[in-house]
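Scroll down for the structure; my scribbles are underneath it.
With one protein chain withheld, the remaining protein chains of the complex are depicted in position.
Take a look at chain A:
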């Protein structure tokens, strides 16, 4: 069961006329998400309706929604997983025309009142689905673990929940004679990437490396297009690009975390400028593409030098802002935080340099927590089945304690999810996954002690049967003599 605490705050003048009870009051809305025939997850929205306090009214009294959001942020009690919705009057000028819902950077939203309670409820429900989790996201998180789920094999394209990720930035320079690429990656990482990773540090540990590859070529030859006098890579040749390059990318030998590669390709002078063409034939504005669960590639075109006699190599100073915008957007897409499928009347605030809004972090956490708990239960189940089948595996004490810890953490995670404490639920689920993986993959659990029964007979009979023959015969002789001795005294008179 997943519980989300929601506070709905009515500004003066926005209270709909047909409220069932006077403010403030509490309400609980529950819906069932069914993952497969036997299991389902209940999502429970604990709504608290109240009217604004004086401070909040003052905060709402500003010109734009963004300022209101900034002003309201310190006034909220914004723990992970909770939402606050402010309902403003229909005539309020905070929200621009045509927009009825505004979602801020933190965990709050502004909704325009009007149309009575029913429309308010539908808007609220839509909003809550956007800001916390949708049925499909929960089902997708669980689909790998549950047999017989309805979703097809393409459902799970986002990165699996893992304890850490390794991010690698690599510029590829196939033509060092013409271009000398200078890229100030350390500065860019500190300025742009690190804030995003700090925000995501709740979710997992991130480590960042970078490397430069020379003489790495694309696997495909781009076509020259006369109309735009540029080279084009069509969309269906993109998948061929990755593999010859990947063979040369290094990765840290010690870490076992999934690797996300972000490559920046500077085309050769003879193939500049190079654009990616999408399926309709139009050049892609970002000039970049990504592969789910792998990473992304961006093409960085260098302008031809003004004079043809410019000395080679040209010094290229990479514009890190543009590059990082694309890479961070790809990072968000890899994690599954896309902003596309929303109706037009909802306006989303851009998260700025932090990379993702608080509620998007919440979305990730909901999905990952659910996935972690499902993983723990299947792992422990399979461990139990293994032990049932192969009776003579020895379980060491520390493996047993890991199992106990995993079970306890999983139970506490589920309990916390049911009460709406997302942060502690996520931490508990992470601990549960760590313990269960450590228990399952302990090197001592190898079942080489297994001998099928016929092999046992085949080995021991040739050894013991010949030895056993004289022993058994002697035993028989002893028994016979003992019996004879017992009889003899009775015979002799």
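By our rule, a residue touches a chain if its C-beta (ideal position, glycine included) is under 8 Å from a C-beta of that chain, and two chains touch if they have at least 3 such contacts; residues count from 1.
We take it that contacts and distances are computed from a predicted model.
Student: I notice the complex is incomplete. Of the names "glutathione transferase", "GPI-anchor transamidase", "Defective in cullin neddylation protein" or "Vacuolar protein sorting-associated protein 35", which is the UniProt protein name for the chain that's not shown?
Tutor: "GPI-anchor transamidase"
Student: Looking at the whole complex, which of A:74, A:164 or A:219 touches the chain that is not displayed?
Tutor: Looking across A:74, A:164 or A:219, the contact with the absent chain belongs to A:219.
Student: Would you indicate which residue among A:86, A:192 or A:300 is in contact with the undisplayed chain?
Tutor: Only one listed residue reaches the unshown chain, and that is A:192.
Student: Where the complex has a chain not shown, which of A:238, A:373 or A:414 is the residue touching it?
Tutor: The single option touching the absent chain is A:238.
Student: Determine which one of A:326, A:410 or A:432 touches the chain that has been left out.
Tutor: A:326
Student: Of A:315, A:396, A:456 or A:483, which residue touches the hidden chain?
Tutor: Of these options, the touching residue for the absent chain is A:315.
Student: Under the stated touch rule, tell me which residues of chain A contact the chain that is not displayed.
Tutor: Within chain A, the residues that touch the unshown chain are 144-145, 152-154, 156-157, 160, 180, 182, 184, 187, 190-192, 219-220, 235-240, 242-244, 246-247, 251-256, 276, 278-279, 284-286, 288-294, 296, 298, 315, 317, 321, 324-326, 328-330, 332-333, 338-340, 350-353, 355, 378-379, 382, 385-386, 389-390, 440-448, 450, 452, 455.
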